[in-house]
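One protein chain is absent from this view; the other protein chains keep their places.
And now, chain A:
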Amino acid sequence: MSTHQYVVTAHKPTAVTSCVTGNFTSPTDLNLILAKNNRLEFYVVTPEGLRPLKEICIYGKVCVMKFFRPKTEKKDLLFILTARYNTMILEAIGEGDNLEIKTKAHGNVADKIGKPSESGIIAIIDPESRAIGLRLYDGLFKIIPLENCGELKATSIRMEEIQIQDMEFLHGCPSPTVILIHHDHNGRHIKTHEISLKDKEFVKTPWKQDNIDAEASLIIPVPEPFGGAIIVGQETILYHDGTNYVAVTPPVIRQSTMSCYARVDSNGARYMLGDMSGRLFLLLLEHEEKMDGLQVVKDLKVEVLGEVSIPECITYLDNGVVFIGSRLGDSQLIKLNIKPDSKTNSYISVMETFTNLAPITDMVVVDLEKQGQAQLVTCSGAFKEGSLRIIRNGIGIQEHATIDLQGIKGMWPLKMGPSKEFDNTLVLSFVQQTRVLSLNGDEVSETEIVGFQSDCQSFFCGNVNHNQVLQITSVSARLVSTDSKQLIHEWKPPTEKNISVVACNKLQVLCATGSDLYYLEIGDKIIDQKAHAVLEYEVACLDVSLLDTGTEKASIAAVGLWTDISARILKLPSLDELNKEFLGGEIIPRSILVTCFDGINYLLCALGDGSMYYFNLNKETGILSEKKKVTLGTQPTVLRTFGSSTNSTNVFACSDRPTVIYSSNHKLVFSNVNLKEVNHMCSLHAEAYPDSLALSNDNTMTFGTIDEIQKLHIRTVPLGESPRRIAYQETSQTFGVITMRLDVMKASGLQPARNSASTLSTNTSSSAATMFKGAVTAPALDIGQETEIHNLLVVDQHTFEVHHCHQLMPSEYALSLVSARLGDDPRTYYIVGTALVNPEESEPKAGRIVVFLFEESKLTQVSEKEIKGACYCLIEFNGKLLAAINSTVRLFEWTTERELRLECSHFNNIIALFLKAKGDFILVGDLMRSMTLLQYKTMEGNFEEIARDFHPNWMTAVEIIDDDTFLGGENSYNLFVCQKDR
């Protein structure tokens, strides 16, 4: 087997894991740098907003990113530590387009031994840039001196403190001094260590404080003149400078845990804090001046500023503008106002949001409009940032106006009268008829151009040089003045034959009558016949498009012929044949186009069966190379160029599956359009419809604008609670979504913590705990404690409105969802797999499989099956239901009594988490034993294990690529492919 798989990223990472501000690209630029997994994005902060400068990719996952400025430097340097312990110092060199990011120093600081810390990697930089400190392994502190920037080498220092929550360098110390929070069985304590850079040792402990807040987790070092540090805990905020301390216990901070902070003032008087529930606080150090001129912190004030996305990192930019980097929701650029909003009491106004898809917990691919344009619906975000995202590839057309008109054979926009910029007239051609529409603002009315012949079909209409309009019918070519609308000149073919095919640009006309080809040029009030040639066969299609935008005259023309099915390149004006290319087959070419994408010339030739050949074209010699074929549709295709907003050339292929052809990275890309059928199109730049397209099919004509090309289109449906699983049900035109919301125990009982999709639904139902004998009694909760409530939401596929919400039992976790048709039952059911979670058990011992029917916008429970474990995955398998329950894979039949009956099981897993099926084959993904391939033996009615991967991979997803190839995702962020061994 020589097939290889490769992976292409369709969308860059969007979750912000780290952000910093500083003067990176120049001493005066204020830069914002975002780390998104393995990408770094560099922005410059301008009064208009953030302007992207550069994006770079590194080979590694950014863990810590920090700015520092050595005394000798005028701008900041960027320090990065990756998850595999690679360190680097980056520097920006050059400006504008020449901006380059250079690695100033790098090195790996990994140890062969050592236990990686549970509380994660900590990297800190001395404020005076003397050293970098790292805590990677338990009990070891690493020091990288910054004096000489060669290879970054770390020296380890043993630390007494093992479990360290957070660490920072203190400001204003003669030698680098760290402050840390560590905890032992007595509680949490803070301690400082002075480091001797010469001896690479902790030399003394200047001060310490035992038994601080039991959940203290964040240290904020305070710069001069105050010095010292702020320690943020669950309940208290403490300022300590070694001699004095101030502690406050504001009740507002108690609800959640602070996760990040940003310093507002350089003197360290104000800080912003973000907590895990997405609230933003301002922390103010009130100070007084002592008699000896010493500034001393007197009090701490905490104020709630408002609600933002759940922050992962915060950075203060300038003038009250703050960037909130989020991993669980959309990142935001916010502005802090002086006065609170009267309604919401919030000091925050959101300036810009940055769409973030992460974390995607589940997704479905659906084709809602049945146009072959699949969409991805993902369960994105978590907690209050939970949302459904509809991701569409390809190109969408927004319809602005439609007119019912049958049988359009051609459309052209015209600029009549004084109009120079906007098209104000649209010519429509029908069989035996040509009609003219005038576009006056929004209004479309029928009008007449005197010089036009309106009782026959037009082959071409268009503005040409010298304020003239050209109309070509089967009889003649007519030149009409744009001002007087009177006929100026008419050219008729010398023979009596009718014109069959034409092609035109502003100056040149090619007309074919059978196999006779005439080359005409348009002058002031005259059409000159410049050349005539007789081709071997009748002409099927023609093109004289301009290849270079600067020129007026094309030097070559392309012709497609009947009978021998060939494409020929002719030289203009002589009409000498430069080259011919036989296309092969028996389908005649229907449309030919010479065009230029990204500086490369192409010849596109569409055939009558919807396929298209394309070649690279040498415009001097006419030589065609790199012949390729694509299938665009099943009907004859018409190719038209149109300009998009970015001024690049694009080609619209009109057929039963309309396609936009454009170039990306010097490759042609064929992108579907969300329309059913397009027979003809033209670009239209009218006053009411700027940068639009006019499109027609058999019955209607549409004016619309086209989406920006080359982008995934993402639509967000906020839920306000964590979505976990999603399934699509075609029969009811709905999505089933499993969500989790947090309820808080209050004096009156359980109350939702906030309004979300499940609480706002009008139709609700719930599973009562008493109905089920295996039910675990809900644990008694203290007031203020939170508990997870799982729901099944049924959501409309178009409006994404919640039709129904079913709430599951307390302490019942919904883990899997499938929409399936079972057995001979014609109805489609939503089936939910759950687990009853008892926190004391290592593994759930009970669960349910519940079958729901959604009919007439009501959800009813049809059946339920008690199972002995957690149902991690459910799939439909040949009309039966396949479930992964703890370590087993079980197959259930749907009986005529509408109940699930166990048919057979397979046992050879630790925890079976994922299932995929294809035919009789089942792929099982295990928690820690990679993948297993099972075959269902219909005759025996059991499973046979036919293949297994023996590597100890901890799986996060599995998929069947084909009968022999299987894709797996494991939890160290790798994808791997297994092949069946023969």
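Operating definition for what follows: a residue touches a chain if its C-beta (ideal position, glycine included) is under 8 Å from a C-beta of that chain, and two chains touch if they have at least 3 such contacts; residues count from 1.
The rule is simple: contacts and distances are computed from a predicted model.
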item	value
Listed names "Glucosidase II alpha subunit b", "Anaphase-promoting complex subunit 4 WD40 domain-containing protein", "Translation initiation factor eIF2B subunit beta" or "Adaptor related protein complex 4 subunit epsilon 1", matching UniProt entry of the absent chain	"Anaphase-promoting complex subunit 4 WD40 domain-containing protein"
Touching residue (missing chain; options A:172, A:359 or A:573)	A:359
Of A:239, A:347, A:800 or A:813, the residue in touch with the unshown chain	A:813
Identified contact with the non-displayed chain, of A:27, A:52, A:94 or A:114	A:114
Touching the absent chain when the full complex is considered, from A:145, A:589, A:720 or A:844	A:844
Footprint left on chain A by the chain that the document does not show	15, 112-116, 118, 120, 137-140, 158, 160, 162, 327-328, 358-359, 361, 382, 722, 724, 813, 815, 835, 837, 842-844, 870, 886-888, 906-911, 913, 927-933, 944-954, 956, 966, 970-981
